[in-house]
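Of the protein chains in this complex, one is absent; all others appear in place.
Letters A and B mark the chains in the order given here, with residues in each chain numbered from 1 onward.
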Amino acid sequence: MTAGFIFAQFLTGLSSASSLFLVASGLSLIFGVTRIVNFAHGSFYMLGAYLAYHLIEWLPTGILPFWGSVICAALIVGVVGVIVEVVILRRIYHAPELFQLVATFGIVLVMQDAIFALFGGEDKFGSRAPGLNGVVRIFDEPIPQYDLALIALGPVVLISVWLLLNKTRWGTLVRAATQDRDMVAALGVNQAWLFTSVFFLGSALAGLGGAVQVPRESINLLMDLSIIAEAFVVVVIGGMGSIVGAFLAAVLIGELNAFGILIMPQITIVLAFLVMAVVLIVRPWGLLGKPDAIQHAGDQIDMPLREASLPGKLVGLLVIAALVAVPYVLDDFGIVLATDIIIFALFAASLHFLMGNSGMVSFGHAAYFALGAYASALVFRHLGGSMELALLIGPIAAVVGALVFGWFCVRLSGVYLAMLTLAAAQIIWSITYSWGDVTGGDDGMLGIWPSEWARSKPVFYYLTLVLCGGGVLILRKITHAPFGYVLRGGRDSSVRTESIGIHLLRHRHFGFAVAGLFAGIAGSIYVFSKGSIFPDEAAIPRSIDGLVMVLLGGVHTLAGPLVGAGVFRLLEDWISRLDFWRAILGTIIIVLVVVAPQGIAGFFHTLAIRFGLAKGRESL
Amino acid sequence: MLELNSVNAGYGKARILNQLSLTVERGKVVALLGRNGAGKSTTMKTVIGLLPVTSGQVTFQGEDITRYPCHRTAQLGMGYVPEDRRVFPDLTVDENLEVGRQPPRDARPPWTPAQLFELFPNLLERRHNQGKQLSGGEQQMLTIARTLMGNPQLILLDEPSEGLAPRIVEQMADTIIKLKESGMTILLSEQNLHFARLVADQAYVIEKGSVRFSGSITELDSKPEVLATYLAV
Partner (left out) sequence: MSAQVNMATTEVLRVDTLCKSFGGVDAVDNVSFTVQQSELLALIGPNGAGKTTCFNMLNGQLKPDRGTVSLMGENITGWDPRRVWRRGVGRTFQITATYSSMTVAENVQMALIARHRKTFSLFSRATRLYVTEALTLLELVGMQSQAQRSAGILAYGDLKRLELAIALAHDPVLLLMDEPTAGMAPGERAELMELTAGIVAERGLSVLFTEHDMDVVFGHADRIMVLNRGQLIAQGDADTIRNDKQVQDVYLGGGSMFAAEGSDHA
C-alpha cells in the first residue's frame, strides 16, 4: 500500500462523505424541528437519484443540462417532501414517536412501489458527468474529477446551510422551534409553514444527495433502506439536529467505509457501529449534539395495570380453548397460518414488553429473532440435526446478543436508543448476508426440518403453542411482577426510580435481555416451521413488521400484540398476492396511524370501557 | 379588551375550565387567583390558543378569536409569558428577542432591544449569553422582554413570581407597574398574594375552572371567607 494509494482512498472517502452528508444533514434538520425520525428520507434520496438519471438521459448531453437536471431533481424531491408533510406528517406531530416512525415507513413502502411503477425495476447506470469525466493524477494515482467536485460540494452546502440557520431570521426561528415549538407559535410565528419550509429544504438536500450519486453508483430500488441506515448512524454520531456534527460524522463514516473495505469488505457497517457505540458512550448525545431539552409530551399517560376482571379472564380462557381447537377445525393451510400467527404474537409481545412497558423503543428487534433463528439453524446443521438442541441454543444466542447490544443501548434513551437498536440489527443482517460460507449469504439456509415426532402440522402447531403461547403468558406475568413494574416505573420517571435506590440501568439491561430471549424463542421455532432462513429475517422491514403489529394491536394494551400479530399476518397473507402490495400495505399503515392511533385492541378496550365491561381511567 | 364567555376547555377529555367568564379592561392589571389545579394556567393557554376551546367564546379587541390558532392570536397583539420561563436555551439573549419581534399594531413606536435593556438592565450585559446561562430571574425578565418585542397590547403572565427570590419578585412588581403606566393591559395568574396586592387592580378567584369571586383587590381582602375557602389562607 503506497502513500499515494492511501491518499487516493482518503479522497474517495471524502467524496462519498459528501453525498452522505447531504442526506444526513436533511434528516438532522427535519428531526431537529419536527422531532420526526423520517424513515422516508432514504426514499427521497432514491427518488432524487431516479429523477436525475432520467432527466440527464432525456436532456442533451452537456454541463448545463447535467447540473440543471441535478438541481431540478433536488427541487422536485423538495416539493414531494412538502406534499408528504402537508398531507400526512402534519397530522401526527403530536403522536408518540413510534407512530410517526411507522407512518414514515408506510411512506417508504408507497414510494418504493411508486418509483417502481414510474421508472421500472431494473438497475440503472448513469453516464459520467460532462466536463468532469476525466481523472486527475495525484501522487500518481488517478482521481476522478467528479470525486473532487463532490469533495468541494460538501463544505459548500455545509457553509450555506450554516449561514442560513445562523444569519437569517428564518434560521433563528428554525433554531427556536427546534427548542420549543409551542413557544414560537405563542410569539406569533406560523409554525406550520416553518415546518413545511424545513421539510422542503431537508427533502431537497436528500434529493440532491441522491442526484449527485448518479455518475458514481448504480441506481436501484434498494438504495432507500441502505442509505437510511447509514444516515441514521451519521446523524446519531454527529448529534441530532447538528449540521456541523453531521458533516464531521459523514467524513468519519465515509473514511471508515473507504478504508474498512480494504480490511473487512462487506461488513463496514460493523465498523460504523463500533465507532457509533464508542462515540455514544463518551458523548451520549453525539459529537456535537445536546441533551434533549424537550420532554416527549407526545405519549399520553398510561392507565395503571389492573388484574383481569372476571369477564376478562373468561375471554382469556375462551381464546386459549379456541387455540387448542385449531387443528381440529382448520385444514393444513389454516394450521400453518395459525402457527405463524402464534410465533409472531410472541415476537410482537417481546417487542411490546420492551417498548410499551419499559419505554425502550427498538427499531431493530428483528436482530434477536434472527439471532435465535440462525443459531438454531447452525446448531441443526452442524450438531447432528437435533431440533431439541437447536431450540435450546437459539434463544441462548439471542440472549447473548441482546446482552451485548443491550449494554450499549440501555444507556441511551428515546431516539438515540432506537437508532442504536436499528444499527445493531443492521450488523446482524450484514453478517448473515455477507458471511456466505457460514450462513449461506443471500441464499439462506435450507432443509432445517423439525424432528420426526414433531413433523406433522398439528404436532408442530402444539409445540409452537406451548413454547410461544407459553412465552406470551410468561411475559405477561413478568409485566405484573416487581421487575416489570420497575421497568414501567423507569419509563414514567427515571429520576424517581434512581432516587428510591433502584439501579435502573441494570434493570433495563436485564429487561432488554428478557425481550431478546423471547424474540429468540420465536425465531428458533420460526426456522423449523419454514424449514429455511434468509437474511431478510434480520432486515429493517422485519423489525418494522413487529412495530406495526404492536401498533395495530395498540401500545397500551397487553392483549395488543396478540391481536396485532393475528391481523397483520392475515392482512399480509391476503395482500401479498396483489400487485403493488407494498403500496397497499403502506397506505393501510399510514391511514391506521392517522385515524386509529390507539390500535385495534385499544379501540375495543375503549368500547369495553364505554359499555362497562372494563375499568377505565377515572375522570378528573 | 379581552372577554371570556362561558368557556369550557381542557386537555383531551379532561375538562378543566367550566363555564368560565371573565373580562379584562384596557389599561388594567387583572390577577387570576386560585389553588394549583384551579385552572389558572389552563385559562392562559386557552386564551392564547395553545389549548382548544370546547365551547363558549373568547373575544379580543372585539374580534372573536375562539377558534384562532396560537400564532394568529399572537399576531393580533396578545403576548403570552408561560409559567416555566421557557426561554430558548441555545439562543442568545439577542436571538431570543429576535424570535419575538413582530411589526407594531398601532401608532405607538415599536419596542426596540435598546428600550428593553433599559427596562431590564441585567439583560444588557448578558445579551450575547445563551438563554440557558441566565439565572432564573434573568430568564423570567427575558421571557417578558421577548414578548414585548411583539408589541402586544395585552400580556398574559402566568405565575411570574414563581420560584424567584423575594428581591427579584419585587423588581418584577416594579416592572409590571411601569408597564401598566405605559398603558399596557395585563392578565396575570398568581399564587403569591403579596405580589398580587402590589400590582393588581382587580382579581378573579377561580376554583375548579369557574369564577368564584371577582372584584378589586381591596374587596377581596375584605372577604376572609373567600380567601379561606378558595385560597386556604
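Keep in mind that, in the parts below, contacts are C-beta pairs under 8 Å (C-beta built on N, C-alpha and C of every residue); 3 or more make two chains touch, one makes a residue touch a chain.
Computed from a prediction, not measured in an experiment: that's the story for all the values here.
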Inset, instruction - List the shown chains that the missing chain touches in the full complex. - result: A, B
Legend entry - Hidden-chain contact residue, picked from the options B:Gly34, B:Gly49, B:Pro82 or B:Gly100: B:Gly34
Legend entry - Residue among B:Leu193, B:Val211 or B:Val226 touching the omitted chain: B:Leu193
Legend entry - Given B:Leu32, B:Val47 or B:Val169, the one touching the chain that is not displayed: B:Val169
Inset, instruction - Please pick, from A:Met303, A:Val459 or A:Ala596, the residue that touches the omitted chain in the full complex. - result: A:Met303
Inset, instruction - Extract the touching residues of chain A with respect to the undisplayed chain. - result: 301-305, 307, 477-478, 480-486, 488-489, 491-493, 495-496, 498-503, 507, 510, 617-618, 620
Legend entry - Touching residues on chain B - with respect to the absent chain: 14, 34-37, 135-137, 159, 161-171, 173, 191-195, 198, 228, 231-233
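Everything below uses one rule, namely that only the chains that are shown with their structure count from here on.
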Inset, instruction - Please report how many Å separate the Cα centroid of chain A from that of chain B, as a whole number. - result: 43
Legend entry - Residue ranges of chain A in contact with chain B within the complex: 169, 172-173, 175-176, 179-180, 182-191, 290, 293, 300, 619-620
Legend entry - chain B residues touching chain A - in the complex, by the definition given at the top: 12-16, 48, 50, 69-72, 74-75, 80, 82, 86, 88-91, 95-96, 98-100, 102, 146-147, 150
